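Omission of a single protein chain aside, the complex is shown with its protein chains in their original locations.
Per-chain numbering from 1; labels A and B assigned in written order.
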Amino acid sequence: PAPARVLSGAAPAATEFVGTTALGDTIGLVIANVDPQIHELMKFDPKYKSIGIIGDRTGAGPQIFAADEGVKATNTEILSIELARDTKGGAGHGSLIIFGAEDVSDARRAVEVTLGEVERTMGDVYGNEAGHLEFQYTARASHALNKAFGAPIGKAFGITVGAPAAIGVVLADTAVKASTIDVIGYSSPAHGTSYSNEVISTFTGDSGAVRQAIVAAREVGLKLLGAMGATPTSTTTPYI
Amino acid sequence: PAPARVLSGAAPAATEFVGTTALGDTIGLVIANVDPQIHELMKFDPKYKSIGIIGDRTGAGPQIFAADEGVKATNTEILSIELARDTKGGAGHGSLIIFGAEDVSDARRAVEVTLGEVERTMGDVYGNEAGHLEFQYTARASHALNKAFGAPIGKAFGITVGAPAAIGVVLADTAVKASTIDVIGYSSPAHGTSYSNEVISTFTGDSGAVRQAIVAAREVGLKLLGAMGATPTSTTTPYI
Partner (left out) sequence: PAPARVLSGAAPAATEFVGTTALGDTIGLVIANVDPQIHELMKFDPKYKSIGIIGDRTGAGPQIFAADEGVKATNTEILSIELARDTKGGAGHGSLIIFGAEDVSDARRAVEVTLGEVERTMGDVYGNEAGHLEFQYTARASHALNKAFGAPIGKAFGITVGAPAAIGVVLADTAVKASTIDVIGYSSPAHGTSYSNEVISTFTGDSGAVRQAIVAAREVGLKLLGAMGATPTSTTTPYI
């Protein structure tokens, strides 16, 4: 995996720049006072004159789970989360996440926290030449996960992602059979994704149950994706 | 072209695994008893407790025409066909096809038949560095082609696909001028595709007329795509 470059010494002379990491080609930016014309077209509440911005080519889950820590740690709101069909020729999404704040220092801090978390949240992203798997877990979901996935705030929450989507179907079924969880969502290429080649399942429950569901799905997923090519490897270090 | 690996000896120790082929990175899976929570989110009729799953990174037409043979050969229904925007950086779709059955052996058999047909249905997929062409033909359309394209069941049916989409426009026009066919559909990047860079035309008619339309379109398509790069080559062996 490529090393993270967060707030490196080579920062460009642009006031909007916060940092970048090569993980997923992720960049963090901030605008202290969004221009009123742009602000209106974005349809955001005018009170959030400062925005923090996370964008990337590869990954929605990793950046959204990271942003969930960003919003927990700061006085910000999640204004929007949009998923592009990207991953640089891969099967999944890139993302655009916007934090709102009344004070630019809060927006900047949310972006910094998010960039710092991506190393961890890329840990249960596994890939080979045929596709990818992603698993995420939090003991306590906050506003980013609520906005993106309808996660109940303050509850344990997890997701499974399989690409090609066929594998994601089996992950969803395996997770719910392995544990007592409540499935919140099931997204597929034509329903709930941006036409990515993924099935994404999302669920809540007791903290231990959510983890157990993920662990079971991960075990099956690695076998199935591995049958299509090389043994799938973690992007960084597994955390679940 | 990569060799097919169907039901190879290296099958993973997962009960859901049926087989895989490197053609289009296609995998076949089965779930004997879909979990009720997932089943409901999929919005499938509960009587189909077993599902067969075909998923791939590259190809919708080849897998759908293959699945049409799968559904003809077995006691299954096509529950859903979804097209991802994929092809690993190419201009087209990947797909997710789900068969429903009351008995798991039927679902498994439908998946096996489909995997076995992909070698043939990749035969009139031609590509070079600039794009691709696809032609498919059947003398007798069944439920997969009806579900995906509105093909009249039991009738001859064909499709032309050109990418970049501009070439697909000429294929559609050439096909219908070359023969007495009834055009059923015309899909383009913003209408009827998952934003793929393709124009897809679909048509029915007498068996000979459908073939004649395809042969004429194929001849023009190979010239036009060839003008953008190398001579387009078949993925396996042409069958039309």
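List of remarks:
Methods note: contacts are C-beta pairs under 8 Å (C-beta built on N, C-alpha and C of every residue); 3 or more make two chains touch, one makes a residue touch a chain.
Because the structure is a prediction, the values reported are computed rather than measured.
Residue-wise, the contact with the chain that is not shown comes from B:201, picked out of B:80, B:201 or B:235. Residue B:176 is the one among B:161, B:176 or B:209 that touches the chain missing from this view.
Considering B:83, B:118 or B:165, the position touching the chain not shown turns out to be B:165 (whole complex).
Looking at chain B, the residues touching the absent chain are 85, 88-91, 130-131, 164-167, 169-170, 172-173, 176-177, 182-183, 185-186, 188-191, 193, 195-199, 201, 220, 223-224, 226-229.
On the side of chain A, the interface with the absent chain consists of residues 10-14, 16-17, 20, 25, 27-29, 31, 34-35, 37-38, 41-42, 51, 53-57, 82-86, 88-89, 94-96, 98, 194-195, using the contact rule stated above.
The rule is short, and it goes like this: only the chains that are shown with their structure count from here on.
If each chain is reduced to the centroid of its CA atoms, chain A and chain B end up 31 Å from each other.
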